[in-house]
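A single protein chain has been omitted; all remaining protein chains appear in their positions.
So, chain A:
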Amino acid sequence: MSQEYLEVFIDESQEHLQTLNDNLMQLEKEPEDISIVGEIFRSAHTLKGMGATMGFEDLAHLTHSMENVLDLIRNEQLEVTSHVMDAVFESVDDLEEMILDISKGGDGKRDVGEAVKKLEVLQNGEEAEASSETAASVEEKPEPSASSQISESFDEYERTVLVQSVEQGYQPYIIEITLDENTMLKAARVYMVFEVLEDIGDIIKSTPSADDLEDEKFDSSFAVTVISTAEADELEQRIMKVSEITSVTIEEVNVDQASEAEKDNKKEDKKEGNESGADSSSQKKEKPAKQDNNNDKKESAGKKGSELNKTIRVNIDRLDVLMNLFEELVIDRGRLEQISNDLNNSELNETVERMSRISGDLQEIILNMRMMPVDQVFNRFPRMVRSLSKELGKQVSLDITGAETELDRTIIDEIGDPLVHLLRNSIDHGIEEPEEREAAGKPAQGTVLLRAYHSGNNVFIEIEDDGAGINKDKIIQKSLDNGVVTEEDLEKMTDQQIYGLLFASGFSTAEEITDISGRGVGLDVVRSTFESLGGTVTVDSEYGQGSLFSVQLPLTLSIIDVMLVEVGSEKYAVPLTAIVETAIVNKNEVYSAHNQKVIDFRGKVVPLVFLNDIFDVPAKNENENDFYSLVIVSKGDKIAGLVVDSLIGQHDIVLKSLGNYLSNVFAISGATILGDGQVALILDSNALIK
């Protein structure tokens, strides 16, 4: 199968898996809402079709079993119990594994026997006996039609009909029709043949009976007796127009012969014949008609379906290349702007301005193209939390806010696993057992809040639980035992820094090691993953009240809007998104509080941060004036004033990393090349706000 199909297959399968998960969660919350089941059914159904087409049989097999169970639920023959949900969720897990395997180049094979069995048990529940019965009868039935010779016997009523029809100028035929052995939905095929025949004649009888044909209780061929004014050839042609018919054999019925052959039985049959004849005639007219009306329900469920946007799928690599090229362009644009300023040629100025405007728009599009809501990552958490809390016997509710917050695709791809780890950590170590919680005067159900929001050039993702919190003494003891810190270090550390030791390698405070989290390889891996993305992770906690893990991630933004400022002879860039405003204050308005210079700014006490002190910038030998230039920056609801020498202005810059050697420079998130070729460092204002 071609790669192209496979990619689309994988993408769409994942979408459907997500829909399955979302809707199943929804269903669990509102088990009465049968319309959701329709949605779930449809996703499973589509997956089945796609899987079968790609030849992933296990996948098709499993989805088929799911479908059967869902169908029962939809028809209100099966109640949505937690038992049922567990089985269905388990199958979805299997499906996920298979799709994952396929996306990794595997063959998607998986032993689905157990999952299928569970589903079948659900499906059969009460009707276990009934279905095994039908299964048995199906196997017995094919025999009558196995003989290839056309032989049909008629009862008296049928003979009478035949004789009469001949008198009226009709010709009776016996037609044997063989379907292609690969035919699926045989009954529908038979139905089509019946329809063709009824068009040009009347069906007197069929073998097997119409009911058996409808139930597909036949091998591949069946016989029909038809009266028609058409020639045999025409009948044959018409029937052959129906697909999947291998052969049609037509014989004219010699009514006399038929009567002769049956004459002997005539007398015995006579009384019975009339009764049963009337019976069977009504049967004969019946086509293999529709079996259930429940399909109508699908329509109403369908309305909930999401609107489809027209999209094309583009490989992320191409977007990366586009981004890189554009970055180069932005640097040249800065240079061009500088040159045109210097030359002061009005036509050149005009053109450059226009170009800047267009490239600004272009930039926005390119960046937005790469942004995705964190929902992409968050949406699988409810499932995870559900199964985890069941496993641990804890009651946990997960509240997600800010799922629409957008992040660069490459970051989104990476944060899933570490976030899972943090969540597991909160549930495993944070939230207590229900009894323990009640004893502590908390509701039995623990709450984990998962929050995402923008701040400055960063996105914050926070995981807050109302669990046991972190036992500081235990951490201190443990980190001393493990030699992570010395007592000397500890004395200088703040509470937060001590909690931060959790992220040091070789740390596990759980009394017993579970397989959920805390194998001792946990949180330091989490930290390094976030750091490799240019982010940080911190933890705060109140013992007995819960803990808060906060992850700070860059928006990506390899091109950002900044305010350029000058400190001494060096230039720094402050991301515009972090800036509240700029201000100039008189030096005599600066007060000292707790060893910290602060100003009273618009009724708020704002701490000052002197950049020349922090970065050890040699002071310019200029006359000191009486004013400070300030850039007021914020992080969440905290603000600070950065003291600089002068404000240069707003620029678009390309964020370049400082490289591997300088990955941990305090309060610097990168560097950029300015239009005139100078390098400016980009401030990480979040690090400067305490």
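Some points to look at:
What we mean here is this: a residue touches a chain if its C-beta (ideal position, glycine included) is under 8 Å from a C-beta of that chain, and two chains touch if they have at least 3 such contacts; residues count from 1.
One rule holds for everything that comes next: contacts and distances are computed from a predicted model.
The unshown chain of the complex is recorded in UniProt as "Response regulator", chosen from "succinate dehydrogenase", "Response regulator", "Molybdopterin synthase catalytic subunit" or "Peptide/nickel transport system permease protein". Considering A:Met192, A:Ile339, A:Ala403 or A:Ala504, the position touching the chain not shown turns out to be A:Met192 (whole complex). The chain that is not drawn here is touched, among residues A:Val8, A:Leu343 or A:Ala619, by A:Val8.
Residue-wise, the contact with the chain that is not shown comes from A:Glu244, picked out of A:Glu120, A:Asp202, A:Asp219 or A:Glu244. Between the chain not shown and the residues A:His64, A:Arg335, A:Lys597 or A:Lys620, the one that touches is A:His64. Residue-wise, the contact with the chain that is not shown comes from A:Met50, picked out of A:Leu24, A:Val37 or A:Met50. Although one chain is hidden here, its contacts on chain A can still be listed: residues 4-5, 8-9, 12, 42, 45-46, 48-50, 52-55, 64, 67, 182, 184-185, 187-188, 191-192, 195, 241-244, 287-292, 295, 298-299, 302-306, 308.
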